[in-house]
Structure formats: C-alpha cells, structure tokens
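In what follows, a single structure is set out as structure tokens and then discussed.
Showing just some of the chains, left in place.
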C-alpha cells in the first residue's frame, strides 16, 4: 500500500467528575476534568474499520466514574487517581500498550467554616499528566491560570538591537504573567498535596521577591526555588505569557504619569518558555520522554 | 421620511486600565475594565453623517486613563470612579444627556506579605454600573463568577407535573450555581468596599447555611440576607444558573452510588432570576429605572 | 414583611437539540440552542420553598425535545418552533402567564452535493426571541457574529473636540464590525427563512456599498435597507463593536505605510447601538415592549 498509518491514539476527553466524601464530617469533595488517551494495537480500527480491539471511549468514561467510587481514596489526589486509571488500562486491557491520563483539578474552599458549603477558588487550576507504558510510569504535576504581577523590582534593558528594535529600555516596569508550569517527579509516590503546595508557594514567593532583569530571568529564579522546595521534582517547565502593561502617555492632557496609569494589553504578548532541571542525582530522570508527558 | 431613528447610544467599551499607587508603602493597585455609553443629541451622526457633536470614543478612552491620574482617590473604588466619569460626561460635554459607566474590577491579593507582589484572585469579579442623567444618579454594584456548591441540605420535590415531567423528586442533592448579582443603592456615597464585602459575605454565608427547597428558595434567602447586611441596598437582583450535578448510575458495574459520584454537566442548565426589594422606607428607590442600570 | 419579591422568572437555558429530517431525500437538519424563561404564579417557590406550581426546568427541556418530534414542521424554522413552544407553556400550564423562548440556530451547508454530509458555516448565528403573554405575541428575529470589513469608502472627521481628544481625523480608513442585530416583526406568520435571508443580504449589501462617515451613519443606512427589504419588520436594533484597525507606524524602519499594514486591536472598542423604526403604518408595533423581547 502506498500509505501507512503513523502515530495514533484515542480516548475520552474531559470527563467532568465530582466526588463527594460524605462519610467524613465535614464533607470533602474533589472536582476533576479527566482525559484518557490510549495507544496500542489499534491499527485495524483505522485501516479495516474493525473495532474488535477498541475499548470504547464510553467505557473509558465509565471507568473514570466507577473508579471514583471503587478507588475513592486514590481519587482524593489527582496524581494517585491518574495512576490507578492509567495502570488499569495498561494492565487490564491487553491491547493497550500505553495510557496517558490527564486531570485538571478545580480547587474549592470551605465557606465560612460550614461543613457542607464550598466556594470555588479561581486563582489556579491544578493539573497532572500520568503516563504508564509497561513498567515505565511518569508523573507530571502542574498548574495553570496562576496570574501574578509585581509593581516594581523589574527592569529590562541592555538588549540586542537590530533594525527593527524600537523598544526603550526601562529600569522600573510592571511585570505580569499567567503562569503555566508542569513538573516531573522522580517518584510515583509522595505526599502529592503537600508537594503541590510547596511548588506553588515557591513559585509565587520567588516571583514576588526575586529582583527581575527579564521574565526569562524570573523563570530561572522560580525554577530553582521549586527544585529547592520539592525534593521529588527533577524538572520544571514554564510557559509564561508576558502580559504587557504599557505606561499610558498622559502628556497630551498636561499630566505626568510616573508609572501609575497602565494599559493592560491583550495581544500580542511575549511568550517565554524554559525548563530548569537538576544537574545530577536521584532527582534526575534521564528516561523521561517529554514528548509524551509534557 | 418613512423611517425614524429610535433608541441610540455609543461609547468606548472595555478600557483596560491598571492604576498603581506608588506613593503608598506598600504599593496598591486597582485593575479595571471600563465601558462608557453616552446618550444625547447624536441623531445627526446617524442621519446626516455629521460628527460635529460626537465626542469620539477615543476621547472616552483617554478620559478614563486621564481620570485614573487626575482623580486617583476616586479611582480606588469602582463606584466612585464610575461616578466621577459619568458626571464629567454629562456636566462637561453639553450634548451628552446621559452617561452610563460600567466597571469590572478584578481583585488581587498581596503575595506572601511582599510590598509589591500580587496574585490575582479568580473567585469573583466585582462590577458596578453608574448612570447619570441630569441630577438623577443611580449606583448599582454587583459581582459575577462567584461559584458556590453545597453537598447536602438541598431538596427538590413536590413540583408540578405535566405530560413532559420525568424528573424524580429528591431529598438530598448537590446544589451549585455561579452567582451573578447586581444591587441598587439608595445613596451615592457610602463605604463602597465595606458594603461590597458585606454583600458578598451575606451571599456566600446564606448560600452555605440556609436549608434549600429549590434554587428559587435560596435566592430569596440570599436576597434577604443582603438587605439585612447592607442598609444602603434597596434591591438586589440575581441571575443564577443551576449547575446540575447528576448522580452517576454505577449499578451496571455492581456499585452503589449513595450521592458520592456526580457528573457535572455543562448544558442545559436551569436559569433562575429574581429580585428582592425593601417593602418600604428610605432604602426603597421608586425612581429607579431598571432598564438603564441593570 | 420588610422585604418583597420583585421581578422573577426561570426556565431551562441552552437545550442543544439537533433535528434530522430523514424522511426527506436528501436529509435535512436544524441545529438549535433553545432557552425557555417562564413568568407566572411562582412566588411560593421562592418565599415558601413550595414547588407545587413549578414546572421543572427538566420538563422544559423534555418539552423542547418532544416538540422537535411532535411539531417537526414547526421546528424547521426557529421562529415557528419558538412560537409553538411559547404558546404551549402559556396555554397548557395554568400558572404560566408569560413564556419567552430564545433560539440560536447554527447554519450548515450541504457538503459537495452529498445527500447526508454537512459543513457548519461559521459566518453568523441566526437568533430568535418569541414572547407570548396572553394573546400578545411578539416575534423578534436576529443574527450575531456576522463580521464585516471594508477597506475604503469610510471617513471619520469633523467630530467634537474636548480636552481629552487626540484622535486625528481621517478621510480613508478600514471600518470593521461584528454585527449583532435584532428585528421586530409586525406579524407572527411569514416566510421566515426568506425574511431572514432578505434582512441579512440587506445588511451586508448596505455595509459594503454605502459610503460611510461613521459607524453610526452606517447603522442608519443598514437599518433603512432592512426596512426597505423586509416589509414585516417594523424595527431593527443594532449593537456593533467598532473593531479598530490601526495603521502601523512603519517610519522607524524607513517604510511608508499608505493604509496597507494594520494592527487589528482587541480592546477597547467603540460600541455603537441604534434602532431604526418605521415612522408609521401597519409595520409599526406600538404595543411592543422592548424590555422583554430585545
């Protein structure tokens, strides 16, 4: 045949499952968006239209819901829930060679100390991507939507200038970004909630406190702070839009504007991406294939 | 002429202005999205193509930015900022008979006690709509995006049944909604931040604590709590989607599901709207035209 | 009691129903998003928590789905489908005094002349809002998302200048907008598809051909064209963002830019709203309450 089937995978995306723990007092809950992607012996579904080896995406959804009950303890943390799901697909469905389970977890706060009332936080979404392939298991944790801003202690100057460079250097500017980060663990068991909390605190603390000479510089600072704070993390990758705040020219109105009034622009934005890794040691995962897990 | 020009207004929408107060230690900031809509003697712009009376929308934008500097104190609260802007357009631009200024305010928390670092909260957006027409001034405050959920203390039964009714009554369900509310003040001066905080607390506290026989019932409870808590509020209007959480049927897998595993559905959703007003007294604004300000 | 219940209504929003006509050859389909809002004797649901008169929003959804089968011919057009639904709720459910049914219709094109294959158009969404209250019935049709642009034949100058005006007048600019329009019919029966098509054509034809001295001017031109083209339309209301395209200053790079390279800005945008009505005659609906139907 002149054509061949290349890389292929499939699954159910965005299963919105909420698990309430009513046997505790007060109640607890987790709020997840779960996506499953399977690889394996599925070429016939494409080429022959033969579904004999296809686990339906509907069954993937059912599995997520059933496991929220059967594996209620695992479901308390996105990492452990993703692990039991991914292991199940690889171990119990013969034709599956690899399962990737991604979870977005939406955090809720208890409302006013009431046992059963909750308010959804909107300051970040917690994420995880677990990939199981045979005995290889990688756990990546992450967050997105964490928007931070500093009103000073940020400079940007001394940059390369070409024919198309018109930007003026500055010794004091607003720096703001919406942090998206993913970090690879060197283990598959740890205290996931404490680890997440340590990483998130390291990121916001470092962003707020470290003097910045560029958003690139700040990513490096934040990455180091994360690796200092979270011993099971071997690598962290950031993707951060530079959310530009432009000083508005008020001189036509006879007004000074000493960095007080800014236009928060939508587009375009700088997009800065970087990863920070441990140089060596047990936290360094050389086997990690970022193409699958990131 | 066979045709006439009906209702018309115009202005600049979504001016994204960030005001930093650098003369304070620590810095403070407000983050606004300002929209201006003007009514007045503007028919010629439509019918004759004659712009002689049109204040450009670009000038509206400039005014927002300039006022963030010139009226820096007013800009600290969305209600006072909207008032100075709306009064300016009506008083200083002769052909403007009415100005409506709407502001969305995005709240930020200080990061880890640092003086200049901030993390954007995402749990709600604070809103205001100020309308000035001659000497009439109405101030409406509001919020949107406040998502709340209770895991119990919510029933729904005893409802009307017609040919198309298949819903089963329930004595225990998840109730969740994303609250959008707007409330009319009987005054144009008060402590706006304290007032907003009192209203928001009344809403979440009432939602979490009041036993519910329907989302309609809860809106009434929340409305009363707001009027109890905020003496300058004469009316509050809610628009609340009933974000359905369906109990997943796990019986095909031999599993019980005693209200533990839910599917959080996107669409359709119930949409419940109601206003609660003071029956009489100084807080009752009969002059209020909801068509303009809501 | 110190507080009273004000305006209230409820219903099911965003029922996503697709109706396929398989008894025709080739197949036909409509793709709707239906929202129902009911008013009536519903105060007890709020105040007493008594649901005895509440038609559940779930039943509203069921009714939409069942009517797509039972009233299959009516479902071919959003206006007729909304009418049968709204009439049903008012006539068959005693406690309902008013029903408002809103439909968004997503248009599809047949693919390559195949009988059963379709490609979704994305150039506009067709809308309708039908309100039935006793014997009063109003039908409003509309569209949104229709984005149009003209590269010339648009001026903007001679405008009012105040202290905050810095805009330069122009005799040649790009004008672009995303048209949202709603029009009120003086009848409740007509050829809805032909009428919609005539209005949409009048809008785009007028936008493209009429010389413009402001977006306000263009709304007036488009409104007249619609009333000329659609005899059952008594009023049309536009809400149109002025999607600014700014000429990029290329002089720092030694380049001319004679209106060739533009930055398409997101925010802020001008927002121009206007309605055009028949001055008199059978097409003029004085009974129309825009607060409900618009």
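Going in written order, the chains are labelled A, B and C, and every chain counts its residues from 1.
The rule we apply is simple: contacts are C-beta pairs under 8 Å (C-beta built on N, C-alpha and C of every residue); 3 or more make two chains touch, one makes a residue touch a chain.
What you see is a predicted model, and the numbers here were worked out from it, not measured in a lab.
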item	value
Full complex stoichiometry in copies [only 3 chains shown in place]	4
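The rule is simple: only the chains that are shown with their structure count from here on.
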item	value
Chain occupying the most central position, where position means C-alpha average	B
Euclidean distance of C-alpha centroids - chain B vs chain C, Å	23
Inter-chain centre distance, chain A versus chain C - centres from mean C-alpha coordinates, in Å	38
Residues of chain C engaged with two or more neighbouring chains	164, 166, 267
Chain B - residues contacting chain C, complex	1-16, 35, 37, 42, 45-47, 49-59, 61-63, 66, 92-93, 95, 156-162, 164-167, 212-214, 216-217, 219-220, 223-224, 227, 235, 237, 241-242, 267-279, 290-291
Of all residues in chain A, those that touch chain C in their complex	163-164, 166, 252-253, 266-267
Chain B - residues contacting chain A, complex	16-22, 27, 29, 31, 62, 65-66, 68-70, 72, 108, 111-112, 114, 116-124, 145-153, 174, 201, 204-205, 207-209, 245, 248, 250, 252-253, 255-266
